[in-house]
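Removed from the display is one protein chain of the complex; every other protein chain stays in position.
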Amino acid sequence: MRLTPRDTRFFDLLTGAAGNLVTGAGLLAELISVPQAERPRVAQLMHDTEHLGDDATQEIMMQLNTSFITPFDRQDIQALAAGIDDVLDDMDEAADLAVLYRIEDFPDGVATLVELLARAAALTAEAMPGLRKVADLRAYWEEINELEDQADGVYRRLLAVLFNGEGEDGRNVRDPLTVMKTKEVVDRLESAADSFEHVADVIQTIAVKES
Amino acid sequence: MRLTPRDTRFFDLLTGAAGNLVTGAGLLAELISVPQAERPRVAQLMHDTEHLGDDATQEIMMQLNTSFITPFDRQDIQALAAGIDDVLDDMDEAADLAVLYRIEDFPDGVATLVELLARAAALTAEAMPGLRKVADLRAYWEEINELEDQADGVYRRLLAVLFNGEGEDGRNVRDPLTVMKTKEVVDRLESAADSFEHVADVIQTIAVKES
Partner (left out) sequence: MRLTPRDTRFFDLLTGAAGNLVTGAGLLAELISVPQAERPRVAQLMHDTEHLGDDATQEIMMQLNTSFITPFDRQDIQALAAGIDDVLDDMDEAADLAVLYRIEDFPDGVATLVELLARAAALTAEAMPGLRKVADLRAYWEEINELEDQADGVYRRLLAVLFNGEGEDGRNVRDPLTVMKTKEVVDRLESAADSFEHVADVIQTIAVKES
């Protein structure tokens, strides 16, 4: 049984959508390394990427509306598109809040979190063409789960340092409002890691159904 | 093929449930405009509305249990009822926390958020009878997505002002605990906007399946 062109269109669209996640993760890495004055420019590029993501999602939905046959259950394709969209929303929100809150310094763990997201983005983008043979993607979803676990550990230790401070007298030396703002940005990064895992979960679900 | 009375019962029940959202949005508008001393009374009315919502959800579940044929997949009807319930829970929680935390002043953006919720409630209530011809509801789900996008922008700018303060020396003049409490209330309003979008997403899913 051969796939028709219409079927393979979904793989192309999902691959394109996941490509935006690689761009987004790269922009996050840039955002946290450039001087504060340049961050609004990076956040704007992120926002443009997020709009491309919205367009990609809409195109997948349109394709679903006009396709008689789909390679997987319609709901699963929709859940994949929505999951990829969620990751990009989280990245965009993190960049936007970092600028709006005028965050000056990012805590150490943030760079590690962003590296984990970049790895997850690369894995996800590579997995999409592999949807043609979904059972072979076990290594992908297992590594995404592992990355999410690592991100969660980094996140919790980062919060502990942020909240507990490092003053010599053991009392927190940080301004509470700065702590709150920083936490808001970091929360979005952790949420992006979760959203990557949701995408992987949907793919595992598809594999279970096909098995 | 004609719809039986039993089928149309679901549209009536969902229309009734969505009507509570219009009431809830109206009570939110009242809550933020009356003096603080009157807010417990408004929050109590909201709580009564939330109970009506619970009853409506239960009635839909009972109807599902006793119906042999349903106009859509059972899970989608259940998801619609749950989504409407989530919106009302968010509204009730916002009102309850505003009273419990004794919030004195609401930041400017809150009135705009509440207006966007009122618009979303009206649209959702109008959409329910239209479920009979779900493909015609495209304008509804597109506008709800647009409203959620606007609410998200208002929410982020509101947080930036709340966290960054407006003191002449550029330092935040606000009490951190007051900032935290206010953010808790505003978060529930933003969550209500998200929940409205979830309802619209379910309806879009139904339309995709029927297409």
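Per-chain residue numbering starts at 1, and chain names A and B are given in the order in which the chains are listed.
One rule holds for everything that comes next: a residue touches a chain if its C-beta (ideal position, glycine included) is under 8 Å from a C-beta of that chain, and two chains touch if they have at least 3 such contacts.
Nothing here was measured: the structure is a model prediction, and the numbers come from that model.
*Asks:* Tell me which of B:I84, B:L97 or B:V186 is the one touching the absent chain.
*Replies:* Residue touching the absent chain, from the options given: B:L97.
*Asks:* Taking the entire complex into account, which one of A:L14, A:V134, A:L159 or A:I203 touches the absent chain?
*Replies:* A:L159
*Asks:* Which positions on chain B touch the chain that was left off?
*Replies:* On the chain B side, contact with the omitted chain comes from 61, 64-66, 74-75, 78, 82, 93, 96-97, 100-102, 176-177, 180-181, 184.
*Asks:* List every residue of chain A that touches the chain not included in the displayed model.
*Replies:* 156-157, 159-160, 163-165, 172, 174, 176, 179-180, 183, 201, 204-205, 207-209, 211
The rule we apply is simple: only the chains that are shown with their structure count from here on.
*Asks:* Centroid from C-alpha atoms only, then distance chain A to chain B, rounded to Å. What do you get?
*Replies:* 26
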